[in-house]
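A single protein chain has been omitted; all remaining protein chains appear in their positions.
The chains carry the letters A, B and C, assigned in the order they are written, with residues numbered from 1 in each.
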Amino acid sequence: MVMGVMEIGLAHYLVLGAVLLVCGLVTILTKRNAIGILIGVELVLNAANINLVAFNRYSHGVSEGGGVALAGQVFAIFVIVLAAAEAAVALSIFLNFYNNFTSVDVEKAKELRG
Amino acid sequence: MPTPALLLLIATLVPLVSFVVLVLLGKRMGNPLAGWVATGAIGTSFALSILAAISWLGGSPEWGCGNMPINVPIPWVPTGWGIGPQTKTGYLDLGLYVDSLTIVMFSMVCLVSLLVHVFSIGYMGEDKGYPRFFTYLSLFCFSMLGLVVGGTLMQLFVFWELVGLCSYLLIGFWHEKKSASNAAIKAFVVNRIGDVGFLIGLGVLFYHLGNVTLPEVWAALDSSKLIGSPEGIRVAGIGMFSVRALTVMGVGLFCGAIGKSAQFPLHVWLPDAMEGPTPVSALIHAATMVAAGVYLVARIFPILTDGAKLVVAIIGVTTLTMAALIALVQSDLKKVLAYSTLSQLGYMILAMGIGSWVGGMFHLITHAFFKALLFLGSGAVIYAAHHEQDMKEYGGLWRKMPITAIAFGIAVLAITGTPYFSGYFSKDLIMAHAGAFGALASEEGRSGWYWLLFVLPVVIAYVTAFYMTRCWMLTFWGKPRNEHVFEHAHERGIMWAPLAVLAVLSVVGGYDGLLNVKGFLNAAVTENTKYVQMVHPEGKFGGYESAWPSDEPGLSRSGEDEDHGATEVLTASQAAHKQGWHVMHQSVRWAPLVGIGMGILMYMRGYAVANVLMKAAPVRWVHTWLYRRMYFDELYMGVFVAITVGLARLGAAFDQYVIDGLVNLAGYAVRQLSSLAGLCDRYVVDGGVNGVGAATQGLGALVRMPQTGRIRLYVTVVLGIVAIGIAAVVVVVVATVM
Amino acid sequence: MMLGQAGFPMGAVLFYGFALGAGLSAMGVALSRNIVRQAVCLLFALASVAGLYYLLGCEFLAAVQLVVYAGGTLILIVFGVMLTSSELSAKFVPRRGEVMVALGIGAVLLMGLIVGLCAAAGSGAFGDAPLALDRDYPVDRLGLAMLGDYLAPFEVVSVLLLVVMIGAAYLAKARRKGQGVQG
Partner (left out) sequence: MASMGLIFTSLAAVGPFVPEWGQMRPFVGELVLMGTIVGVLLSAFWGRRSNAVAGVVSLAGLMLAVVGLLLVRPTEGGEQFRGMLVSDHFAVLWKILLLVFTAGVVLMWFSTTRVSMHEGDGPEFFTLLLGACLGMCLMGSTSNLLMIFMAVEMASLPSYVLAGFRKTDRVGSEAALKYVLFGAATSAVMVYGLSMLYGLYGTLQIGELARRVDLGGGVPLAVAMVGILAGVGFKISAVPFHFWCPDVFEGAGVDVAAFLSVASKGAGLTLLLRILMTIGHGLGYAGSEVLTSLAVTVGVMGAITCTVGNTGAYVQMNMKRLLAYSSIAHAGYMLCILSLVVRGGSDANGVMANSAAQALLLYLAVYLFMNLGAFTVAGLVQRETGGERLEDYTGLGRRSPLLAVCMGAFMFSLVGLPPFAGFGAKVYVMWKLGANGSWWWALVAVIGVNTVFSLYYYLRVVRVMFMVESEKPEMVVSPLGGGLALVCAVMLLVMLVAFEPVLNLTGRYAKLHLPRSVPTGQVVAGGL
C-alpha cells in the first residue's frame, strides 16, 4: 500500500489511535481528579475503537465466504457499551468516595498502604 | 498384615489418640489426670511393642535370625515412573517396614518414653503448662514411633519433620523465657538447614528412581555394586546412576542427620535446646530424636558410597572430639550432658562412616539408656535444687539424694566404658571397628590419616571418663557450696523409680544373654541381606559384609585370638577385624580407670585444684576458648550479621534512585539499622534468624516500596514497565530490520 | 461515497480535519487542569472520532458513538463533575516530577508505537487484502450479526448492564438516615 500524504491509509488511523492512546495514558498518569483519570480511560478505549474499525474496514472486511465481515465493528460497539457501564460504576464509586472524603482527589486515598 | 507389623502400627497410633484426646480435653483433665492419660498411652504402646517382639521371635525357629522383614507398601501418589516389582510401579509409596532393628528401636523408644513420662508426672507436677506438656509428649511419641516403623524415606522425612516440630514446641515450652523461645527458634532454623540437604538428597533419589521404599532403594543402589563398576550403578529401566550423583545424594541425605543429630557444623542448637524441661532433654535431646539421625544413616547405609561414608566418618570424628573438649569445662550440669550427648552421637556417626553398622546402632541403644538416666538424674537434682543448674552451686548432694547419686554414678560408669557396664560393649565394638578400619586402610596402602579415625576416639574415651567423673564429683561429692540448695534437696518416689529401672538397664543393656541387642542387630543385617536378595537376586544389604563379617568375635573370645588365627584362613577383612580388637584393647583398657582416677583426684575438693590450674595462662586461654564453645556461635553470628548489613546497605542504596517512597523508606531504614545495632549484642540464633529475617525484610521493603497507597504511582509503575517493554521491542525490531 | 472523487481529495481533507480535531482535543484533555474543560475536550474528541467512523463508512457505529458515548457516558461524567463540584475551583496540581515522568513514558510509547505500527502497516503485517471501503452494507447485517454470531456476548451484556446498574445505584444512593459509622 502506497502511503501518500493525500492518500489516507490504515497507517494514518493507527497513528491517530496511538496519539489518542498516549494522550489517554498521560491523562491517567497526571490527573489527580478521579474523574479526570476516568476521562483518560475513555480516550484509551477510543484509541482501541479507532484501531478496531480501521482494521475492519481496511484489512479484514471480507469474510472467508466473500461476505461482509463485521467483527471489528461489533467489537467496537461492545466496547462503547461497556465503557458506558464502566463509567457508571466508576462514577458511583467516586461519589461514594466523595461522601467519605469530601474530595475526589486520588491523593487523598492513601490510608491503605504498605 | 503380619502380626508384628499390625501390633507396631497400633502401638504407633495409640499416642496419636492420646494426643487428640489431650488436645480436646487436656485442660479439663488437668493435673495429674492428663499426665496419666499420656503415660497410659505410651505404656500401652510399650506393652504392644513387647508383644510384637515376642511374636517376631516366635515367627522363626531360632530367635531373630531367619525372619523375613515385613514390608507393607501402600501405593499413595501416582508418579508415572519408577522401579520395583514389590509395589505398583509408578507410585510414591507409604508403608511399614519391620525388621529386627525396628523391633529393638521401637521397644527402646517406648521404654524410655514410658519412664520419662512417669518421671515427668513428678517433675512437671507444679507447672501450669502440665496438660500442654503431655499433649506435646504424646505427639512426639507418635511421631518418633512413626519414624521408626516408616517403610519409605518419604515417610521418614515426614515424621522427621514432625519430631522436629515437637522438639521446637518442647524446647520453647517455657516460651515466656526469652532464652527458651530463642533456643526453640535456633533449633528450628538450624534443623531446616539440614532438612534442605535431606530434601535435595531425597529429590535426587526420587527423581532418578521414582521409588523411595527402603528395600527397593537398597536393592537398586547397593553401593557394593560399585566395586565392579567404578563409573556408576545401572538401574534396570532407569539408566545410569553416576557415582557423583550417588555421593551427592548420600551426603544430602546425611545432611538431614547432621541437623537432627546435631553434628558439626550444625551442632549449635543442641546445647541451647537444654532450655526445655529436663525430661524433654532426656527423651528427645538425648535418647531418641537426636539418635534419629543415626537411625537414618543406618537406613540409608547400603546406598552410601565410599566417598559419602568418608564424609560421614569425618563429621562424626570431628563432632566427638570437639564436643568432648567443650564438655570438659562447662559448668552448667545440663550443658555438660548435652555436649557429652553430642560426643556420643559423634561416636555413632563415626561408626556408621567406617562401616560398623552394628556397632553404631548398638551404641545408640545402650546410650539411650544411660544418657536418659543421666538426664533424669540431673533432672532430679535440678528439681531438688530449685531449678538451679550450675554445678558451682552444688556439691555434697549424695547425702541428701543417695539413690540419685548411685544411679547417676552407674550411668557415669556406663558412659565411660567401665568393663561389664553397657557402654563398655558398644563403645569398644565401635573402637575395634575403627581400629580394623585403620588396619584395612594401611593394608590397602591408603594414607596414614585414616588412623586418626581410630586415634581420636581412643583419646576422647579418656577425656570422656574424666569429664563425666568431674560432673559427678562436682555435683554429689565434696562440701555443699550453696547451703540454700543443699537444705532444700530431697527425693521423690515417682522420680527415682524410673531412675532405678534405667540404672538396671544401663548395667545389663549390653549383655548378649539378657536383652541381646547385638544379637538382634546382627540378625537385622542377615535378614535385610536375605530380603533384598529375594527381591533382587543380585542385590545385597550392601557394604556391610564387604567390611566385616556380621558375627564379629565377641568379648568372651577376645582373649583367645591366637587360637583362631591358627585354625582358620581369614579373609582380609576378618584379619583386619581381629587386629582392630587387638589394638583397641591395647589402647583403651585403662581409659575408664585413668579418666575416673584423674577426675576424682582433681575434683575431690571441688574447684580448688582447677582454680589453681587456671592461673597458668595457656590453660586459661584454652579454657576460655572451650568455655565459649570454640566461638562457633560468634562466628555464625558474625557471618549472618555481615550479610544482613550488606543487604540492608544494598537496599538503602537502591532507594535513593527512586522518586517516591523515599520518605517511607528512610524511616524504615533507620529503624532497620537501629534494630541491627541492637542485634549485635545478642546470641547467634537471634543473629541468624533475624539475619535471614532481615534479609527477607529488606527485600520485602523493596517490594513494598511502591505500595505507598497512591494509585497514581501504581499506574505509573505499570505503564512505565509497559513503555520500557514496548520500546525494547521496537529497538529489537529496528535492529533486525537494519 | 467514501473517499471522494478523483481530483479534489475530499476524503483526505475530511480525515485530516477530524484527525486533527480528535488529536488536539485529546491533547487538551491530557494537558488541561480544569475538569470541566477536560470534559468539553473529551466531547470534541468523541465527536471527531464519530466523524472518522462516518468517514470509514460505519454510519451506525458513528451514530452509536454520538448517542451512547457523547450523549450518555459523557453526560454521566458531567453529572459526576457537578455532583463533586465543591472542588471545582480547587486545582489538583500534579507534581512537576510526576508530569515529567508521565510525559517521558508517553513520549517513549508514542515513538515506539508510531515507528512499530507504521513499519508493520508498511510491511503488510495487518493483511494486504484489497480495500473493502467501497463495499456498502446495510445496518441490518449488523443486527443479524448481533443475534447470530454475537448472540452470546449480546446476552451477557444485558445481564452485565442489569448487575452494574444495580451496583451503581446502590453506591450512588444517598446515605440513609440513622446509618451510623460501621466497620
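Going forward, contacts are C-beta pairs under 8 Å (C-beta built on N, C-alpha and C of every residue); 3 or more make two chains touch, one makes a residue touch a chain.
As the structure is a prediction and not an experimental result, all values here were calculated from the model.
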{"item": "Displayed partners of the chain not shown (whole complex)", "value": "A, B, C"}
{"item": "Of B:N31, B:S181 or B:N516, the residue in touch with the unshown chain", "value": "B:S181"}
{"item": "Missing-chain contacts mapped onto subunit A", "value": "14, 17, 21, 24, 28, 34, 37-38, 40-41, 44-45, 47-49, 51-52, 54-56, 59-60, 69, 71-72, 74-75, 78-79, 82, 85-86, 89-90, 92-94, 96-97, 99-101, 106, 109, 111-114"}
{"item": "Where the missing chain touches subunit B, by residue", "value": "23, 75-79, 158, 161, 172, 175-176, 181, 192, 203, 207, 692-693, 696-697, 699-704, 706-707, 709, 711, 714-715, 717-719, 721-722, 725-726, 729-730, 733"}
{"item": "For subunit C, residues in touch with the removed chain", "value": "112-113, 115-117, 119-120, 123, 125-127, 129, 147-153, 156-157, 159-160, 162-164, 166-168, 170-171, 175-176, 179-183"}
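Here is the rule we go by: only the chains that are shown with their structure count from here on.
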{"item": "Distance between the centres, which are taken as Cα means, of subunit C and subunit A, whole angstrom", "value": "5"}
{"item": "Rounded Å distance, subunit B centre to subunit C centre (Cα mean)", "value": "70"}
{"item": "Gap in Å, rounded to a whole number, between the CA centres of subunit B and subunit A", "value": "65"}
{"item": "For subunit B, residues that touch 2 or more chains besides their own", "value": "712, 716, 719"}
{"item": "Sites on subunit C at which at least two other chains make contact", "value": "98, 101-102, 105, 109, 113"}
{"item": "Residues of subunit A that touch subunit B when the two form their complex", "value": "25, 28-29, 32, 37, 106-107, 109-114"}
{"item": "Subunit A - residues contacting subunit C, complex", "value": "1, 3, 5-16, 18-27, 29-33, 35-36, 38-40, 42-43, 46, 49-50, 53-55, 57-62, 68, 70, 73-74, 76-78, 80-85, 87-89, 91-96, 98-99, 102-105, 107"}
{"item": "Contact set on subunit B toward subunit A in their complex", "value": "704, 707-712, 715-716, 719"}
